[in-house]
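Missing here is one protein chain; the remaining ones are kept as they sit in the complex.
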Amino acid sequence: MITLNHYLIVSGALFALGLAGVVARRNIIIIYMCLEMMLSAANLTLVAFSRFHMVEGLPDYSAQALVFFTITVAAAEVAVGLAIIVALFRSKQSVEVEAVSKLQG
Amino acid sequence: MSLLEIVILLPLIAALAIWLGAPTRATSVGTAILNLLIVLSLVVQFKSASAGKAGFAFESARVVLENPAISFGVGADGVALILALLTTLVTLAAVWQISPEKPALYHIASLLIAGGALGAFLCTDIFFIYAFHELALIPTFLMIALHGHGDSDHRKAVAWKITIYLGAGSLVLLAGLAWLVLEYSGGGKLTFDLNALRAQAAATPLPVDKQGMIFFVLLLGFGTLVSLFPLHSWAAPAYATAPTPVAMLHSGVLKKFGLYGLLRIAMPLLPQGVQVPWVHQALLYMLIGNILVMGFVTINQKRLDDLLANSSVMHMGYIFLGLAAGTEIALRGAVLLMFAHGISIALLFSLVGRLRSQLGTLELSKLGGLGGHAPTFTVLFAFGAFASIGLPGLANFAGEVMVFIGSFTKFGTTEFGMLQWSVVIGLWGVVMSAVYMLRAYRSIFHGTAASGLFMTDTSFSQRVPLILLAATLLIVGCCPWLLLGLIKTDLAAGIATAAH
Amino acid sequence: MPDQNSSSLPTLLLLLPLLSALAILLGNKVLKGACIALSVFSAAICFVVSFMMLGTENSTPLLLPFLEVGKIRLVIDALIDQQSRGMMFIVTSIGLLVHIFSLGYMKDDDGKVRFFGALSLFMFSMTGIVLAGNLVMMFIFWELVGLSSYLLIGHWFEKPSAAEASKKAFLVNRIGDFGFMIGILMLFMANHGDVSFIGLKEGFAEGPLHEMAKANTTFMMLAALGIFMGAVGKSAQFPLHVWLPDAMEGPTPVSALIHAATMVAAGVFMLVRCSFVIEASPDAATIVAWIGGLTALMAALMATQQNDIKRVLAYSTLSQLGYMVMAVGLLAMQVSGAHHEAGPGHPAMFHLYTHAFFKAMLFLGSGAIIYACHHEQDMWKMGGLMKHMPVTFATFAVGTAALMGVPGFSGFFSKETILGLGFEACRPLFWVGVTTAMLTAFYMTRMFVVTFFGKPRTDHAHHAVEAPIVMVLPLIVLAGLTLLSPIGPITRLLQAMVPNHAEEHPTVMIASISALLIGLVSGFVLYRGKDKDPLNIKLFANKFYFDEIYAVLVKVLQDGVAWVVTGIERIFVDGLVARLPAFIATRLGSAARVLTGGHLQAYTFMLGAGVLMVIYLVVFVLPHMGH
Amino acid sequence: MSVFSIEVGLAILGLLLLVLEAFVPTIARRTLAGISMGGVLLALLLFIFANKDAAMLPEFVRPFHQFDTLALFYKGFALVITLIVLWLTSECAPYLTKYTVDGRVSEMFSLPLIVCAGMMWMASAKDMVTVFVALELVTVSFYVLVAYARKSALALEAGVKYLILGALSTGVLVYGIAWIYGATGSLTFDGIAKALASPATAKMPVLLGAAFLLAGLGFKVAAAPFQMWVPDVYQGAPIPVTTFLSVGSKAAGFVVLTRVVNSFLGDGSIIAPEIQGLLLVGGSLTVLLGSLPAMFQQSVKRLLAYSSISHAGYLLLALACRDSARMDLNSGGVVAFYLATYLPMTVLGFLVLAILRVNGGGEDIRDFRGLAKKSPLLALVMTVALASLAGLPLTAGFMGKLFVFLGLVDHSYWGALACAVIGAAAGFYYYFKTILAIYSSEVGCPENLSLSVFSKAGAVLLAVAIVVLGVFPRPLQALLDSASAPVASAE
Partner (left out) sequence: MPILLFYFLAALTLGFGLMVVTARNPVTCALSLAMSFVGLAALFISLDAYFIGTIQILVYAGAVMVLFLFIIMLLDIQVESDKKPNLAAVIGGIVLAAVLAVQVATISSSLSLGDKTTSDVALTLQKVGTEMATGKGNLPTISNDLKAGTLPDAKLMGLTLFKQYGFHLQVIGLLLLVGTVGVVVLSKREKEVAR
């Protein structure tokens, strides 16, 4: 049967996958996508746990509310983030990570 | 506002005033004289003010923090007054000899260092004792880095060295003090007040091994500030490089803070700390390093400023010896030696500054025959030099002899312990200091001057503060009881009673 | 006990020269020539005072509270007894004469004010030593005479040799003082903090020291040798004798006063004062006696080959001081062996005082000669001075006779006493003493003959004239004193000095007189009419190469070690304590900058890795650490 | 009037200003600045005089809004720093406008109000949801603010870096919250603490969650090994924003961290040793990674960034030292105290930097050369600020360090103490380097320094505050004594 662990491992794998993408990719937009993937993985964990931590026989909706907020926040973040990336593209004609390596030391 | 507070704050306020545009020389010299007079009046009043009291006189306190209990508490006992007197005397000489064309920073830095030293000596709260000492860090740093001798890279390197070295030492000290304060928290409240801590130490003494450990941390911290071997390597280059007033004030006055701290904080609060065998051994080995190693190092110096700077490190060994012995006479001797060394080294550095500015070199091999050019200068230098090699009649001798007696003699036995051997080495150190001092004296003042080398003698107005210092050496050297009479509490007994 | 009446004279003795010195130090610009008068005047008053004091009672007045801490009292107090009174008299009388002599000798010197200031300082210090009631006070003035000696030897400091000599004198004395202080400290420890002479004496008689001397002989010996080391330095005994000949670089009056009559004798004076310490340790006594004997013999040997007239006298001083020290050791050997107490007089003191007069006179005489010969000191460049300087010749002859120990002259009596003592206490040392006596006669004859007889060998000698009256007068007075000193009234006056047992051994008498004759005759035969030294013994002329050996020692053991230690201190101590941590910190710091290299990918990687590390730490490491 | 309404009012004011700017695009900068600063000042005054009784809170906010003195302290802190940032913005506006696309800085007057409200809510958070929501409000606003001057390549770069790394840390944070929730079954601090006190709770999952959560929060407060963004972002962002980040954002991060750590280290917590160990290791590492590389910095702004890292390290060490019977201030109190001392010195440093920048100077150490000659006043206050940052006694910075040292010694954390000492010693080097430049005889600072009365007064005020806090910290501690008292529940 499918246990909680299955979900946790799937979410963990997704989180790890996202992390790998964030680290490995050079295109900032794709990095951003991977970030969204990580956030979703976290959401999956939350939802899975909310199902298994029942409150009075029902799923724990406060955790699901957090997922709701996470999704919303993610949306807003995506909007702002993409705006910044667009601005970056406008000034550097590139969305590669190499475009942002002037500040250092 | 008590007189002690005024003494402490006056130089700081004067420094601020000069920064804001007050006339430099008039303000600083005036402040120094005023401070000296106040301290002298305190010395005179001390007997009546401290009548019937074992602890501090002229006490007052302003609470700064409840818990940990910190207050701006001032108070003076004999030791503090002696050191305050030292500070004001050296300050006067230091600011007096600053020539008019020097920037205002000279005066400001001198006053700040003086204020810091006075604060450190006259406060009765460990927090402020520590804090005031640190006040000197920036002025010292800036003066060495900006107006030190030698090329820019050299003086900056030296400035960094002293600053980081002393900074790190102070941090170790802070850790030690924190430990001390925490261990004596007793009733659940931390206090930095010396009197309260002493009461705690008397009521519930710490286990001996713990005392030893804390004492050792404090020894490392304070020791760094006094250039205790092997934590000394900041001192010589710093004094050789520092501008004259800073060299005078730092080596003459501020350096004594570490010793004062050991005498005032570490030893009464951790009465058995220094007697823990390993601590005692360590201290003795370190101070032997000061005397013997630095003695040899000093002999090897080729420049007058290096020589004096290293000798100043060496002489700290004697004061540590007094502290290590812990007997009443040795402790008093250590106090006297602190005073005497401060005056003599300040006098010497002041003269060295003059020598440097007139001749442009301090290379011993290039000097010579100045005794004929500048007899007054020579005599003043002789006072400093002979004082520092412990000639009787000048203040250092009395201190040294007391330290030796106090360290050497365990009455009624004929055993030769480590302490006795340290004294023997210390006595040999006296021979070594005569060697280097007389060599230097010989090559500067005796013989014939190299061609083109000429200096004018000190003018009368330049002489005044120097004569003041020399006279102090002589007076205290002949009548050490004048100063030591101020110490009313039995230093060693205070430590001993705190142990029970 | 503090006593107002008894303290006034000693206080005056101490204060007068001190005030004179201070006045000259502070007011030399204002007072100018009056300084000199002040100095001489104070010396004169001191002489009068010390003369007056000869008649006072024994006392121990407190002069100045120096330090008082708990039970430990370090004070300036005087011990007025026969010894100090007598010594005081010698010091002040010779001091006064030297002051007067200097008026002439230093007339043309630019630094004469400074010279007289230093002389006053010396008078002050020497008075302190003589009066000292305890060892610490003695040490204080001990060092101060060292200082004044330093100042006076280095009077002509422009001359490198004078500057070096003064430095050497001070440093060698410091080495002696090193031991002196250890000795004082050991006595301090053993006698429970009382180092007054009276207290120590009592301590040795029945106090704690009595037992200790038996129980802990090593300690006692070391203490005694420590004290002795002070004397070795000040009285220029082997192996610290090297400074005294060099000290002749100072003006001749100084040589007479300090380096012949008084200061160098202070070591002997102190040893006599502390004789009970040496008596307490037979080993120490033996060492003292042998060091003295060795010095006497060695110095005499060196004197035979010196050409500088003052140096010959200097080595003879060394030799005579060796005699005195030997006497101290011998008496101590005798006393500690026989367990009987010595009388108030002491053979060493006896010789000290006779020697003081004739040697001061010899030095002043040589000063007069040097003055007359325009500061020429090589005796081979003199000659025939007998005719030009008759008074000097006469007085010099008296002095020489006394020094050689010609019967009837003062030196004879005091030397006889010592030789007699040696005969009783230690036979080998007796023969050393006799040999020395023979050598003394030899080199003094040599000097006398070369200087006064024959023909003038240079123009200076040819044109020499008798010194002015201020210089001649002290010579005459001293010659008178030399002649008078062994006779009744004066010995009674200075009774403390003269040992009351004077058992004559015929052997001693015969040995000493034959030694004198051998020396006298061989010297006369060998040097009469010679223009060059017929003998040429390098080893003696070069003073057994002591200076060279010491130079090497200083170079290797001091400067070499200093160099090595400095290197170690700079490289290892500073390196380990300061530079290495600084190096590590900066290295780590610059390495850590790589972490912020500016690359976003690196940052994300680090962030991820950081998370993993935190997890690893928290989940897999810390729980197993067992807090 | 309850404090809660002040927060809401502030957010509404921020909103209104945003709208105002949109509809009245010609509105003068001064007006905007005046309104926003006036608003915050009013809020501050209201806050000071507001009834701080927890009972005054509206019923509906009580479940998620706690109202202990710790919260109150941080709320006041947020208001003060916001006011200062707004003032700094108006001071910096002349040069900032060069780097904004429309030559205006309007949003920089309105967004801080919203950030402030967010920080105030964070201070009161009782559960993870509130923390998350408020934190994201602040973070998203900061994304905008950091990249605001986007004509400057550096600002843009800083914006991108902050965005990516910030989003990554958000992911980590949420994942951590998820695991904590999974392991304890609760999202509230109280619930978590209760669950952790029960031995039935599995330790490993909780630790995993805690690790993620603390990593996420560690990023916000610039704790090692999540500190690498700080120098770049601080250097690139406009000075007022950097100030806001380094003081406001850090304080907000620390209040949350305090609450989280408090719940992790509650009575009988099964994970207490691990968390404490992590804080110690992290704190030590942060001190070192902040201090050691700082020695090589040439830019004062970047230097202050590193300094901010090392201060975060001390704060973490303070947090690691749990309550001691011997001290009144517990770890939360010490953290708050430290932050209060940290505020004036950091702000003053940035203020002087801003003044130089406005007058055409640069941000490097060499641009400070000769300042003592050009403006003794600025030199003096900057010296005070740097001395305080270095932790010299008689300045505010020392008091904070003293408490940290006391705590470390009290718990015998010798290793951490050694790191703290090394860090502080290295601090002497890099702060003094700037001081040296200020007093050097060469001149690298702007020739003509024109200071407004306002900035003069502000600088002096801050310097005085540093000294007063360093010499007379009694009132501040009195404020915090109750703040650090056991968390008083609002019910």
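A, B, C and D label the chains in the order they appear, each numbered from 1.
As a convention for this text, a residue touches a chain if its C-beta (ideal position, glycine included) is under 8 Å from a C-beta of that chain, and two chains touch if they have at least 3 such contacts.
Since we're looking at a predicted model, the values are computed, not measured.
Colleague: For the chain omitted from this view, which of the shown chains does it touch?
Modeller: A, C, D
Colleague: Which one, D:P205, D:P273 or D:G444, makes contact with the chain that was left out?
Modeller: Result: among the candidates, D:P205 touches the missing chain.
Colleague: Given the contact definition stated above, which residue among C:Y545, C:F583 or C:Y616 touches the chain not shown here?
Modeller: Checking each option in C:Y545, C:F583 or C:Y616, the one touching the absent chain turns out to be C:Y616.
Colleague: Based on the whole complex, identify which of D:K52, D:K151 or D:K373 touches the chain you can't see.
Modeller: The missing chain is touched by D:K151.
Colleague: Using the touch definition up top, pick the residue from D:F47, D:F77, D:F109 or D:Y143 that touches the left-out chain.
Modeller: Final answer for the missing-chain contact: D:Y143.
Colleague: Across the whole complex, list the residues on chain A that are touched by the chain not included here.
Modeller: Residues of chain A in contact with the hidden chain: 1-10, 12-27, 29-30, 32-34, 36-37, 40, 43-44, 47-48, 50-54, 56-59, 61-62, 64-65, 67-69, 71-80, 82-87, 89, 95-96.
Colleague: Which chain D residues would touch the chain omitted from the figure, given the whole complex?
Modeller: Within chain D, the residues touching the omitted chain are 11, 15, 18, 60-61, 63-64, 101-103, 107, 111, 114, 118, 121, 129-130, 133-134, 136-137, 140-141, 143-144, 147-148, 150-151, 182-183, 202, 204-205, 207-208.
Colleague: Mind listing the chain C residues that contact the chain we can't see here?
Modeller: Touch set of chain C with respect to the missing chain: 601, 605, 608-609, 611-612, 615-616, 619.
As a convention for this text, only the chains that are shown with their structure count from here on.
Colleague: Counting only Cα atoms for the centres, state how far chain C is from chain D in Å.
Modeller: Using C-alpha averages as centres, the distance is 76 Å.
Colleague: Take the average of all CA coordinates in chain A, do the same for chain C, and state the distance between these two points in whole angstrom.
Modeller: Chain centres of chain A and chain C, defined by C-alpha means, are spaced 94 Å apart.
Colleague: In whole angstrom, what separates the CA-based centres of chain B and chain D?
Modeller: One centre to the other, that is 42 Å.
Colleague: Which residue numbers or ranges of chain C touch two or more of the other chains?
Modeller: 593, 596, 598, 600, 604, 608
Colleague: Could you list which residues of chain B touch at least two other chains?
Modeller: Where chain B meets two or more other chains at a single residue, that happens at 164.
Colleague: Going by the contact rule at the top, pick out the chain D residues touching chain A in the complex.
Modeller: 128-129, 132-133, 136, 140, 143-144, 147, 150-151, 153-154, 156-161, 163-164, 167-168, 170-172, 174-175, 177-179, 181-182, 185, 187, 231-233, 235-236, 293, 296-297, 302
Colleague: Please give the residue numbers of chain B that touch chain C in the complex, ascending.
Modeller: Those in contact with chain C are residues 161, 164-165, 229-234, 293-294, 296-297, 299-300, 328-329, 332, 369, 371-372, 379, 386, 391-393, 397-398, 401-402, 404-405, 408-414, 423-424, 427-428, 430-431, 434-435, 438-439, 441-442, 445-448, 478-481, 484, 490.
Colleague: Write out the stretch or stretches of chain D touching chain B in their complex.
Modeller: On the chain D side, the touching residues are 325-328, 376, 380, 383, 387, 390, 392-394, 398, 401-402, 405-406, 408-410, 417, 420-422, 424-426, 428-429, 432, 435-436, 439-441, 471-474, 477-478, 481.
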